[in-house]
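Below is one structure, written out as structure tokens; comments come after it.
Only one protein chain is missing from this complex, and each of the others stays in its spot.
Chains here go by letter, A, B and C, matching the order in which they are written, and residues are numbered from 1 within each.
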Amino acid sequence: MSVSRRHFLQTAAATAGAAAFGAPAFAEDAILVGSLHDLSGGLDIYGKPMVDVLTFAIEEANAGGGLLGRQVKLINYDTQSNMQLYTQFAQQAALKDKVAVVHGGITSASREVIRPVLDKFKTLYFYNTQYEGGVCDRNQFDTGVTPAQTVEKLVPYAMKKWGKKVYVVAADYNYGQITSQWVKKYATENGGEVAAIDFFPLDVTNFASTISKIQAAKPDFVWSALVGGAHISFYRQWAAAGMAKSIPMASTTFGVGNEQIVLNPDECNGMLVCYNYFQGVKNPANTAFLERFHKRFGADYPNVTELAMGTYQGFQLWADAVKKAGSADRLKVIDALETGISIDAPSGKVTIDPPTHHCILDVHIAEVKDRKFDLLEDFPQQKPADTAAVCDLKKNPNDNQQYIIKF
Amino acid sequence: MDLVALLAIQVLYAIASLALISVGLAIIFGMMKVINLAHGEFLMLGGYAAIEANRYGINIWIAMLVVAPLVVGAIGAIVERTIIRWLYGRMIDTMLATWGLSLFLVGLTTAVFGNTTVGLSAPLGSFEIGSYRVSAYTLFVIAVAFVTLGGVLAMLRFTRLGLVARGAMQNANMAAALGVNPNRVYSVTFAAGAALTGLAGGVLAPVSGVFPTIGVAYVAKSFITVIGGGAAIVTGTATASALFGAVNQLATYATTPVFGEVALLAAAIVLIRLLPQGITGRFFRRSL
Amino acid sequence: MTARASSLAGIAVVLAIGLAVLVLTPRLFELDVVLNVTVYMIMAVLALSLGLIWGFGGILCFGQSAFFGLGAYTYAIAVMNMGESTLPLVLSVVVPAVFAALLGYFIFYGRISDVYLGVITLTVTLILFNSVNSTAGPEFHIGSARLGGFNGIPGIPALNVPFFKDWQVDLEGMFYLATASLLLVYVALRALLASRFGRVIVAIRENEGRAQLLGYDPRVYKLATFVIGAAIAGYAGCLFANWGNFVSPTIFGLAQSAQIIIWVIVGGRGTLVGPIVGCIGIQWLTAALGANAPSETAGWAALVGNVPLILGAILIGFVLLVPKGILPTLGDLAAQLTPRRAKAAR
Partner (left out) sequence: MSAPLIETRGLGMRFGGVQAVRDVDFVLAERELRCLIGPNGAGKSTFFKMLTGQLHPTSGTVSLRGRDISRAEPHEIARLGVGIKTQVPSVFDGLTVRENLWIAAARTNRGARIRSVVDAMLEQVGLAPVASAIVGQLAHGQRQWVELGVVLSTDPELVLLDEPAAGMTDREVARTVELVREINKTKALIVVEHDIQFIRKIASKVTVFNQGAVLVEDDVEAILHNPTVRDVYLGKKVAA
């Protein structure tokens, strides 16, 4: 009753407006892009660079005449590292601002909060963070790397370089749990062994006893899937105990929060990481991007992180799809994206993989060196094999869940 | 044998760091009955003070041991003047105000320093115990904790300032009768508590990361330690830290850090149940 | 009696406002406002629970979030296993209440009071936080519900009309349920406080020793108050789990615990409307600041768009300028303007 009445009022108002100003006036409104990132609270180390890049991407788009001749406007929400606000703001973005797309969510927890809300209110969703993989939802696109794209490459590389025995320390949440299982899988497949896997909640700062346990286990190298500000203490305490020199380390989380800048070079030099994007990636798109970006945000901008580039590429993929669809309408844009849209991004070629809604992209192994990353080896066009094993949205477009990938 | 020595150092370190982060709060809460929820942010500011000072070329030891306490002490004095001064005797209101202050300081720090701050790495290198390597800085932190507690004790017991402070806390009129302005005493005490907290923040900066929201990790633990210790500032902090630190580290070693944390908290509950006035409410009653 | 008449008038005003919100919100506003108001109502129920035990019972519970979280998790786990929400709803009230009874027995019969009580309750909620936070592994599940650790439990099925599994409460239904719950809890608490029990707990807050010398056992009354507060908080937790279909360990965290206390301080202790006003005010402010975040992260914009900075400054200013809380201050103001009514308003 109340619903129909409200709709009636709205329709009446819209009709009146259309009559007064002419219907086309509405088509000229800006296209709204919602941003749901933590700009305060513990996760802002990740959120801020992402919003910076999103702001930049939108400014660029507008400078180039906008999309479909319409300006793009950023509606920026600070979710304050608070799950309740993720729900509230996802609702607001979908219902009040009626944005064309939402970019955002950092932790898997926040994504799983946003995802059902945006599904329910039929608003397109881009999740631009590297994560544990397995999300299968036609309304969502994932532009970050998953373990099959990075862990699969880095484990054998590190084993070849250092030896077969690995000790895993991981953040105690979805990503850490699942990533460490992937490490174990790839280590055993390559004839190595995992000495132990230790999990740490994200607020742990005292790693003394873990460090001595690692010393007792004498692994050839340590795999870190530690995350967040508190876990930086691990690297500090590790180096303070004189271990940085004797046992090397590999990671698919280090650097995402600019750890290589926070720590001193002698605390983390030589560490191996594997991501889609490094500032040092050599291609014309990246050179041009960095030049423009530094002009806007200053040459002393610390570092364009993996997550920030994921966000930039997510926006570009969406923008291309809008152009291709000739509309910002959700279903039309999804259709366009599902044609396997592809862009020449700063990280290299990035293509939407239609069955999984994840990305086919380049990954690189790099070494930490004096607050920067030295690229060591490139792996072009990696497929999201893990998610592909469980998810096929071409066959089951109505599938909607996060799979836990069994192997 | 190596393991025993290693474990002993780790337990001592856990105790020392707990005592360090708590003693400033113990002074502020114990002597002034102000529940300072911004305590964690005072620690955080101590860390930033040390880092920034070091960045501008000040020797790391001076940055940690002198600059950090001075800066945070000064901030404490300002906070006391502008906020706490109006709230004495209103314990609950100080809680709300300092919670606000905590948010404010986190926001301010983020705005000023951004959230990618180059940290300090621990000086002093490492040494070997059998097949284990331990950071020498660990021993330094233990030493600082001892010296700090000893210093506070000596201050309270032997100096006129300490005497006056104790007097004023027990009875403001008495201090007034001694010709001391109780407001002055409160100011100085609050600033002193803040300075010690800043010292702890500076000294711990190379061990744990420094970022705007690090305070949350400390505030509950310090508060539990102070309450567990009871009325006597130094003895209380020392005994409660000894108990909780040992429980925490041993449980962590035997199981996981989470379990260590839970064991600490559980120990606190049992302690308060057995000694509803804290340790020094029952034992060491006449201590300071 | 004028006091009774004015108190009844007060209830009538609150009910009138509540009913107006209940009836008008969905008719005047978009769905997003309705959804926002829903969560404010749910949190206001939580605020009332602490308003009762602290504002009237004098029990400074620093861990009210423990019961809130237990309610939410209990509901989530139970409904995921059972599929039908009637029993889970009941459990989400009973489990926190039983937990509070055990904890309260431990506290009140151990003669723990004051700031020590605050620390015990804080510690308990932190234990819950740490424990639940470390259940990310697949081995941690209760029945078919994975606890999920830090990531929490997503996709919690919504409440259904009792015993009709397929008749689920939709979003608008959730709004009506939350708002009606708030009104009901409010009226129930008013009735409780007007009863002999309510008067005795206020007397115990005023002077525990005297109440005991008159023959009332403060432990029994405090324990009962504590349990009632926990049950209400647990119910709020159940509603919260329904609102976002989601629950995560931060619900037990220090920030959540402190927030509940702040709602009550801001609104005014010793009133029931105060915690509601404080809760909705702070929630609205937090959301409003976050919703208008400038994307610029440098210079003045960084300060203006800095949510914790502004929220913190407002709280500090609030303590210094409105120390008694909103409701009592408004009451004093009204009393100054109309001195004759002052007595009746008490």
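Simple rule for what comes next: a residue touches a chain if its C-beta (ideal position, glycine included) is under 8 Å from a C-beta of that chain, and two chains touch if they have at least 3 such contacts.
Because the structure is a prediction, the values reported are computed rather than measured.
Taking the complete complex into account, the chain left out of view touches C. Listed here are the chain C residues that touch the chain not shown: 3, 196, 199-200, 202-203, 206-207, 209-218, 343, 346.
Following the convention adopted for this analysis, only the chains that are shown with their structure count from here on.
With centres computed as the average of Cα coordinates, no chain lies farther from chain B than A.
Multi-chain contact residues of chain C (touching two or more other chains) are listed as 130, 133-134, 306-308. Counting partners per residue, chain B has 106-107, 110, 216, 256, 258, 261 as the residues that reach two or more other chains. Note for the complex: chain A touches chain C at residues 2-3, 5-6, 35, 39-41, 48, 51-52, 54-55, 74, 76-80, 82-85, 87-89, 91-92, 94-96, 107-109, 112-113, 115-116, 171-174, 176-177, 199, 201-202, 404. Within the complex, the chain B residues that touch chain A are 6, 10, 13-14, 17, 106-107, 110, 114-119, 121-122, 125-126, 131-135, 137-138, 206-209, 211-214, 216-217, 249, 252-253, 256-258, 261.
Remark: chain A residues 40-42, 44-45, 48, 172, 198-201, 203-210, 212, 215-216, 229-230, 232-233, 236-237, 239-243, 246, 257-258, 261-264, 266-267, 302-303 touch chain B in the complex.
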